[in-house]
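Heads up, the thing below is written out as C-alpha cells.
After this line comes subunit A, so read on.
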Amino acid sequence: MIELNDYLILSGLLFTIGLVGVLRRKNLLMLFFATEVMLNAANIAFAATSHYYNDLSGQMFAFFIIAVAASEVAVGLGLLIVLYKRHGTLDLDNLASMKG
Partner candidate 1 sequence: MDNILSVLVFFPAVAGLLGFVVDKNSIRVYGISVATVEMLLAVWLWMSFDGTNAGMQFVESIPLVPDFGISYYLGVDGISIFIVIMAALMTLLGMIGMSVEKDIKNMIISLLFLEMTMIGVFVSLDAIIFYLFWELSLVPMLYIIGAWGGPLRIYASIKFFLYTFTGSLIMLVGMLFMAHLYHGVSDGIWSFSITDWYMMVLPVNYQIWLFLAFFIGFAIKVPMFPFHTWLPYAHGQAPTIGSVILAAVLLKMGTYGFVRFSLPLFPDASVMMIEPIMVISIIMIIYAAMVAYAQEDIKQVIAYSSVSHMGVIVLGTFAMNAEAISGSIFLMLSHGIVSGALFMLVGVIYDRRHTKLMSEFGGLASVMPKYAVIFGIMLMASVGLPLTIGFVGEFLVLLGFYKVSAIGAILAGSTIVLGAVYMLTLYKRTFFGPVTNDENKKLFDLNGREMVSLVPLVIIVIWLGVYPKPILTPIDNSVKAMLSFMEDKARTPEAKERIIVSSITKEAK
Partner candidate 2 sequence: MEKFVYIALFAPFVSSIFAALFGMSPKKTFVGVIASLLLATSFLASALLAMFVYQTGGTIHVTMMDWIGAGDLSIPFGFVVDQISVTMMTVVTLVSTVVHIYSIGYMDHDKSFNRFFSYLSAFVFSMMVLVMSDNFAGLFIGWEGVGVCSWLLIGFWYHKEDVSPEENPSISPSWAANEAFIVNRIADLAMLVGIFVLYWNTGSLQYDVVFANLPYLNQTVLTTAAIALFIGAMGKSAQFPLHTWLTDAMEGPTPVSALIHAATMVTAGVFLVIRANPLYSMPEVGEVSYFIAALGTFVAFFAASMALVNRDLKRIIAYSTLSQLGYMFAAAGLGAYWIALFHLAAHAFFKALLFLGAGNVMHAMDDELDIFKMGGLKKSMRWTYIYMGVASLALAGIPPLAGFFSKDAIIETAFNEGTIVLWAILVVTAGMTAFYSFRQVFLTFEGDERYKEFGIHPHEMYKYVLVAMSPLALLAVIAGFFQGGFQTFITSGDVMPNYAMSEHTHHLVWILGSIVLAFAVGGVLLARYKYASGLKREMKCENSFIYQLLKNQYYVPQFYAEFISKPYAMISEKMWKTVDMKIIDITVDGIAKFIYSSGDDTRKMQTGNLSNYLNWMSFGLVALLIVAAISSVIG
C-alpha cells in the first residue's frame, strides 16, 4: 500500500534533484529548469497530502504554485533576454562583476 510518506519521500527526492540542479547548473536557462523541478516536487507533496487527507487546500496550493511558476518563467525569461542581449551568454560565471 502506498502511504503518504512514500509520496512525500518522492517529493523530497525530487526537490533534492532540483536543488542539485540549482547548485550545479551554470547555464541560467537550465538553472531555471531545476527550479521548476523543485516547485513540482512541492506540488506532488501537496497533491498527495490533499488526497490522503481528502482536503482540497493542498490542491489549491499546488494550483497556485503552478501559477507562480508560470509568472516566474515570464519574468525570468525577460531578464534572461535582457542579459543575453547585453552579454551574449547565459553562463552565470560571467555574471560576477559585483563581489566583495
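Criterion applied: all candidates are chains of the complex that A comes from, given by their letters.
Everything that follows uses one rule, which is that contacts are C-beta pairs under 8 Å (C-beta built on N, C-alpha and C of every residue); 3 or more make two chains touch, one makes a residue touch a chain; residues count from 1.
Quantities reported herein were computed from a predicted structural model and do not represent experimental measurements.
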| item | value |
| --- | --- |
| Pick from 1 or 2, the complex member that touches subunit A | 2 |
| Interfacial residue positions of subunit A with respect to candidate 2 in the complex | 19, 22-24, 26, 92-93, 95-100 |
